[in-house]
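Every protein chain of the complex appears in place save one, which is left out.
Going by the order they are written in, the chains are A, B and C; count residues from 1 in each one.
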Amino acid sequence: MVRVNLEFSGGLELLFDNRKEFKDVEVPPQKEGQEEGIVTMKHLINWVKDNLLAERPELFVMNGSIRPGILCLINDSDWEIAGTLDYEVEDQDNISFISTLHGG
Amino acid sequence: MVRVNLEFSGGLELLFDNRKEFKDVEVPPQKEGQEEGIVTMKHLINWVKDNLLAERPELFVMNGSIRPGILCLINDSDWEIAGTLDYEVEDQDNISFISTLHGG
Amino acid sequence: KIPYEAALEPSQLKRYSRQMLIHNFGPSAQSKLLDSTILIIGAGGLGCPAALYLAGAGVKKIILVDHDVVDTSNLHRQIGHVEARQGLPKVMSLAEAIQGVNHQVQVEPVLAKFTAENGVELASRCDVVIDATDNPATRYMVNDACVLAGKPLVSGAALGMNGQLSVYNYNSGPCYRCLYPQPPPQGSVTSCADGGVLGPIPGVIGVLQALETIKIVTQVGKTLSGRLLIWDGEDSRFRVVNVAEPRSECCACSRGEHQTIFSLQDSEEFCACKGLVSMETHQTQSKPL
Partner (left out) sequence: KIPYEAALEPSQLKRYSRQMLIHNFGPSAQSKLLDSTILIIGAGGLGCPAALYLAGAGVKKIILVDHDVVDTSNLHRQIGHVEARQGLPKVMSLAEAIQGVNHQVQVEPVLAKFTAENGVELASRCDVVIDATDNPATRYMVNDACVLAGKPLVSGAALGMNGQLSVYNYNSGPCYRCLYPQPPPQGSVTSCADGGVLGPIPGVIGVLQALETIKIVTQVGKTLSGRLLIWDGEDSRFRVVNVAEPRSECCACSRGEHQTIFSLQDSEEFCACKGLVSMETHQTQSKPL
């Protein structure tokens, strides 16, 4: 079990009942395979889809990851730096999902 | 001895040889009176004046505190919230001094 | 009950359609804007962008206060003025720019300083006050006028490559004096004429002043009341910090035994006694800091 702070913004909050912040959320560890007991970003994204997402999952997940056009930040840095899907989430991590904007 | 991160901005850096950041600065504890061994903000301001300030001390300190027109932040909050001069500085505190602007 | 849309004319519906589409904004917020009067003190680097974006957003009326004329050295940052209007009063020049963007907005140009004589009356006639001035004496007086008239104050400042912004006297938050009870001593204040300023610095802060004003009028979003934006444009660093609660011994807003400002004459005396003068930008003699 890890406790994390989740955030959805840039318009993405509309998929989450217009809620931008989920503080101190308990995410249960994954149960399958070699990674039992830990929470990877892959697992967390799936858990968010099943438990927090209010509508249109195709606008949040795609091919087992987040949909292209969504930025993911782990503790205010691009999740690429941390290792994307394989990153093991730690207690009190701040994880943000932000829609990339194209308007002007 | 405490180690703190100091910052001067909003134009105040001009008094510090145009240097905005002093990372991991060692400030020795005060030696007098009942507060021996600790570092209060009052002591830190005095120490900064004597050890880091490059010019025109009258633009940094006044009547034993910082000059009116300088904001002090302790860990990104107004130092009023922490207790101003009496606050006891802790290791790795981020302390910022920022000149208040009036131009437009 | 007539829906809000019905209250908007077809030309308004089209003009404001893009902002009415925003989630949480909509026609009710637009109607509040169309009914609001904004006082902008200073028609310079901050006041120009603030006024133009509020005109675009469709406020009912903008009152502009400034005593200065358009100078060549203003043009790099005061984008409501153009070369052809050099020498004209800034309030007339900016009024013309506002009307060009949106003729439905009423403009009242006041060619005067903001003083103890006109301050409270001007603040009383508006919904939000924007401090876009350039010196501490006027900033204290604008604050006191807002406290006396009970109006929210959106206060911006810019110098060099740094900007600051907050909202005062709003939503049980502090006033400007709560944050700055003591004025800066003489000789410690740098003006844009002394220290210089890069155009986009007041540009960003002025546009943000328009945004905070829109948020106050429409009650959409969370304003900077109780918080202060500190922006270093040189490093592209933005910080929003929490400031202290209203000061219980504030001489302006505490409404208790510590209150000493009961009129703008008291405010004027405070400034005189502290050596603060309402300086002309081009006449300042202070040292650069």
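As a convention for this text, a residue touches a chain if its C-beta (ideal position, glycine included) is under 8 Å from a C-beta of that chain, and two chains touch if they have at least 3 such contacts.
Given the structure is predicted, the values throughout are model-derived calculations rather than measurements.
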Sole contact to the chain not displayed, among C:Leu8, C:Leu34 or C:Leu52: C:Leu52
Footprint left on chain C by the chain that the document does not show: 11, 14-25, 49, 52-53, 56-58, 72-73, 75-77, 79, 82-84, 100-103, 160-161, 192-201, 203-204, 207-208, 210-212, 214-215, 220-224, 227, 229, 231, 233-240
Chain A, residues in touch with the chain not shown (by the definition above): 9-12, 14-15, 20, 56, 59, 62, 67-69, 71, 73, 76-78, 80-81, 98-104
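To be clear about the criterion, only the chains that are shown with their structure count from here on.
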For chain B paired with chain C, centre-to-centre distance based on mean C-alpha positions, whole Å: 30
Chain centre separation (chain A, chain C; CA means) in Å: 40
Shared interface positions of chain A, touching two or more other chains: none
